[in-house]
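With one protein chain held back, the other chains of the complex are shown just where they sit.
Just so it is clear, A, B and C label the chains in written order, and each chain counts residues from 1 on its own.
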Amino acid sequence: MATLAETIPVPRSEPAISAGKLQVRRLVVAHVWVAIAAFAVACLLGVWQMWARSPLEAPAHTAANYFRSVTMHGVSMAYVLTTFFIMGFGYFTAETALKRPVPGLWLAWGAFWLGIAGVLMAALAIISGNASVLFTFYPPLTATVWFYVGLVLVVVASWVWCLIMIFAMQAWKSANPGQAVPLVMFATVANAVMWLWTTVGVATELLFQVIPAALGLNGMVDVGLSRTLFSWTLHAIVYFWLFPSYIAFYTMFPRAAGGRLYSDTMGRLAFILFIIYSLPVGLHHLLMDPEHSNGFKYLQTFLTALVSVPTLLTIFTITASAEVAGRMRGGTGTFGWIKTLPWGRPMVLATGLAFLMLFWGGGGGLINMSYGMNAMVHNTSWVTAHFHLIFGGTVVIMYFAIAYVMWPTLTGRSFPSMRPLNVQLWLWFIGMMVMTLPWHWTGLQGQWRRIAAFDYSNPLIASWGPWVIVSLIGGIILAVSALLFVWNLVTLHRSSSPRFAVVEVPYAEAVHPPGRLPASLNGFGLWNVIVAVLMLLAYGYPIAQFFIDPPPQAVVHRLH
Amino acid sequence: MAEHPPSDQTPAGAPAEQAAVDRHWRRLALAAVGVAVAVGGLLGFVIIPAGQREHSHLSMDAAMRRAAGLEAGSPAHPQPPAAINSLPVSQVSWDPAIMQRLAAGNTARGAELAGQVCAACHGETGLSVTSAIPSLAGQTSYAIYKQLHDFRTGARVQPDMTAVAQSLAVGDLASIAAYYAAASQQYAALGMRDLSGETEIVRVAWEGDTRRRIPACMSCHTNGVGGPIETPALLGQNREYMAAQLNAYASGARKNDVYGRMRDISRRLTPHEREQLARYFQGTL
Amino acid sequence: MAINEQAILNSELRWAAVVGGIIAVIVSAVLYAAIAMHVNPPSNREYVDPKTLHLSAEFTEANLGTRIDPDGRVVARLIATQFEFVPNCIVLPTNREVTLRFATPDVIHGILVTGTNVNTMVVPGYVAQVHTQFTKTGDLLMPCHEYCGLGHTQMIATVKVVPPEQFRPDAEGRAACGDAR
Partner (left out) sequence: MSDPAYPVTRHDYAGDAEELERLEAALEGGPKGAVAVSLIAVALLMIGWLGMYFLVFLPRGTVG
């Protein structure tokens, strides 16, 4: 990798403050490549898992290998890909949006290496077979302590990132009093703030329950408490993963489409709603659990219904932004503007495909969260389909699009052709639909999750066989798309095309750029207070009950 | 064109004015969140139990207590009576005192008792003298204690062991179990024996048979795999002993396995499989 | 026509009202199911010690399976343990309120019955309880749906749902699958 790319300011904003070199370039590239490496491994394992569950004979198919693979797949996707990508993207936006050097770069590098150490620890633990507990932390089944310590290190690295993001925004605000924080940075910091709240649950569970159990310091564990603490994290973590996608919807898509963001205010409100409503809703993951009462399950179901608000608002705001762009490009009529959108641009295409997948994934989610209705689908392939559509369909496809935006800036080279990029996105979409639609169908018939193989001699299970093979084909398409993604980025690194001297990061402007904003739309003080109150109301008693009337504990079952 | 850029339309201006805008936003946000929680809480803690209690014949108070988790049961259904008595198959209890004792490991008392009472048959280090007597090497203290305790209470019957176990206090059983678990650690090589068997037997041992609902032997019977803590390890165990136990489980002659797990599994195995599994797990040095 | 910022915000607010309407529909449907059909997620804050489960009065081995309780209700008691259900098959009648009670002595399990709404986690420390009415007969699969260890895949039981006239408990009120699986 040769010279640093140069940036020029977006039109109508203050001049760049540094010499124009992107100081975080190496940091971002390092983070994103770690994320992609984990992603590629996880995709290939995923294909093998589908194969193993199908009626076809899969190589090396043993139960031990299957659960090792599922654990690796989940950890790589959910913890490594996401955390490293989000950190890398955050450093990128902090410098390019604020046009200031990111404070504490040495600290960021320290966090990076801490995270790498954690990933290696966890990976070796999984490969050794002593951590085949899947990526969820549900004692009494307890992995080797290296697994948990490794993942704690990844979380600690992300905390460092959060603090750097918050500090960067604060420093910018003091230097620019009265001005609106650029939406992209506001959203990035919103994610950092939310993530700090989110990790309180899992960190408490790991530090006070799971790690002592894995070390043999306690032979018993309060299972209900551990599940409750994990649920604290389990829903909001998905929004942590989703934030970059929404950031791209609001701050990259409208520009890529050739228009403007319809409303900056609604963007800020959506991100704020994510902070406050993604946390006090985790009990909907425990709707089928005996340790919580109907009343609290209902309360959190109700709050979960409200977390659909920011997503539905986003659908409208982004569609309206697309309409503005389409009309600016000559589209007319009620639907004519759709045709005139530049679908050949990866960011535009990815957003369109992401919305289509979000339709299915979000629709499935509305059914999952509906209180007693969850019983119809809980722990069936339906749920697997739901979160693959959300994660793979909305999160990851936008990570692709973001990488395609960042890479020219980072390498100083432009993609010679958009065709391989768009082919890759289409393959991902097709693969995801082919894989997950059969899962919905078999899930409704009761096909359950997390097993290493099906007994196809049973007539009911045999009737699922063809559908499992269809979803295996979807998985293969996804893996091809993943490899093409890697190839696309690699070619840009290796390309001999001349580097351009100036690179502009294409952040969208709003139709009405924000002037002086209310403090609540330009910071997080108020929202932190509200989160604290909401968490107290929604989780206070559900956690306190384990201390008021302690339930019998279970014997720890260690895997080492 | 006058609207672009309309920065003067967003709340702006003097700090005093700004403070009023901020206050407005704060109130609005708190009110919205407050209403959401109040509605959700009212529906969940009051309306639903009120609507459901007719079916369960509960008082409003009891239905609301159930909705809030202050008493067991659903607001919509009567709670079945919990206590119906019948006799347990094993009296072993993993209460914290015993767990602590087992975890405490080797003690002088355990070594002394083992030497006096056990070693003649089971060996100083847990390698037994004949194939009909189980080796204790490689077993966890939980596994050994479970069987000693069952001999003592009569849950498992074998005249020699019953006599031995009944002559010792429960605490001594734990000490002996802890002694053998520690003494046999150097015999980890037991697990390094060569294993060989028919393909189908190896499959049952490592992968089980889903069609017959037989879990793999090794999904429980090896230490550190996360199975029930009292499960004995099989690798290197004596063939004759293992075959006799599997057959005793299958016939129901032995029934101190909690919830009949081994009785069920042994019955699903054919006599040939039981014999061959015992041979397979003994292995060769 | 949405040129000035207020007009844009108004269009967003109108959309927010639509969103509110959607949520109202879902919440109402959920409330209807809860109140008119007694549908709740299975919740039962009833403790049982997993360490002494086999010594407990209710979940001892001889007490498991389907029986008519003294108050005339059909209750099935099952153990979910690594890696099987005890008993491995239960028989239950259609069109009659039945209660399933599960407990585990070891790790977290979960159950569903294929083609029905019967679904619960089985968490050590608690009696997991499902009240339901089966609407169709047949041999339904009841697998463990939460990863519980390497033998998880083999952990499947059968729920034999029979017409009321074929549900014939013995003198003690017990009904078993017999040899059928």
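Criterion: a contact is a pair of C-beta atoms (placed from the backbone, for glycine too) under 8 Å apart; a residue touches a chain by one contact, two chains touch by 3 or more.
As the structure is a computational prediction, the values presented were derived from the model and not from experiment.
S.K.: Tell me which of A:L105, A:L124, A:V200 or A:M328 is the one touching the absent chain.
M.R.: Of the candidates A:L105, A:L124, A:V200 or A:M328, A:M328 is in touch with the missing chain.
S.K.: Among A:L22, A:L303, A:M357 or A:V511, choose the residue that contacts the chain missing from this document, as touch is defined above.
M.R.: A:V511
S.K.: Of C:I26, C:L53, C:I90 or C:V107, which sits in contact with the chain we cannot see?
M.R.: C:I26
S.K.: Which of these touches the unseen chain: C:Q6, C:T135 or C:Q166?
M.R.: Checking the options C:Q6, C:T135 or C:Q166, the one contacting the hidden chain is C:T135.
S.K.: Check each of A:R260, A:H388 or A:H560 against the chain that is not shown and name the one that touches it.
M.R.: Of the candidates A:R260, A:H388 or A:H560, A:R260 is in touch with the missing chain.
S.K.: Hey, which of B:R53, B:H77, B:R101 or B:R279 is the one touching the hidden chain?
M.R.: B:H77
S.K.: Would you write out the residues of chain A that touch the absent chain, in ascending order?
M.R.: Per the touch rule, chain A residues meeting the hidden chain are 10-12, 255-256, 258-260, 262, 312, 315-316, 319-320, 322-328, 332-338, 342, 344-345, 347, 359, 362-363, 366-367, 370, 372-373, 375-376, 404-405, 408, 414-419, 422, 444, 500, 503-504, 506, 509, 511.
S.K.: Using the touch rule from the top, list residues of chain C that touch the missing partner.
M.R.: 1-3, 11, 15, 18-19, 22, 25-26, 29, 33, 37-42, 115-119, 130-135
S.K.: Write the list of chain B residues that the hidden chain touches.
M.R.: Touch set of chain B with respect to the missing chain: 1, 4, 74, 76-77.
What we mean here is this: only the chains that are shown with their structure count from here on.
S.K.: Report, in whole Å, the distance between the mean C-alpha point of chain A and the mean C-alpha point of chain C.
M.R.: About 31 Å separates the centre of chain A from that of chain C.
S.K.: How many Å are there between the centre of chain B and the centre of chain C, using C-alpha atoms for each centre?
M.R.: Comparing mean C-alpha positions, chain C is 21 Å from chain B.
S.K.: At least two other chains touched by the same residue of chain C: list those residues.
M.R.: In chain C, the residues touching two or more other chains are 4-5, 27, 34, 40, 42-47, 51, 106-107, 127, 129, 149-151, 153, 156.
S.K.: Give the residues of chain A that touch two or more other chains, as numbers and ranges in rising order.
M.R.: In chain A, 63, 133, 141, 292-294, 297-298, 301-302, 306, 453, 455, 458, 512, 545, 555, 557 touch at least two other chains.
S.K.: Quick check on the complex: what are the chain C residues that touch chain B?
M.R.: Against chain B, chain C makes touches at 3-6, 27, 31, 34-36, 38, 40, 42-47, 51-52, 54-55, 57-58, 60-64, 69-71, 73, 75, 79, 81-84, 86, 88, 97, 99, 101, 105-107, 127, 129, 131, 149-151, 153-156.
S.K.: Provide the residue numbers of chain B that touch chain A in the complex, in ascending order.
M.R.: 3, 5-13, 18, 21-22, 24-26, 29-30, 33, 36-37, 39-41, 43-45, 48-49, 64, 66-70, 74-75, 94, 96, 99-100, 103, 206-208, 210-211, 216, 219, 224-229
S.K.: Which of the residues in chain C come into contact with chain A in the complex?
M.R.: Against chain A, the touching part of chain C is residues 4-5, 8-9, 11-12, 15-16, 19, 22-23, 26-27, 29-30, 33-34, 39-51, 106-108, 110, 112-115, 117-129, 141, 143-153, 156.
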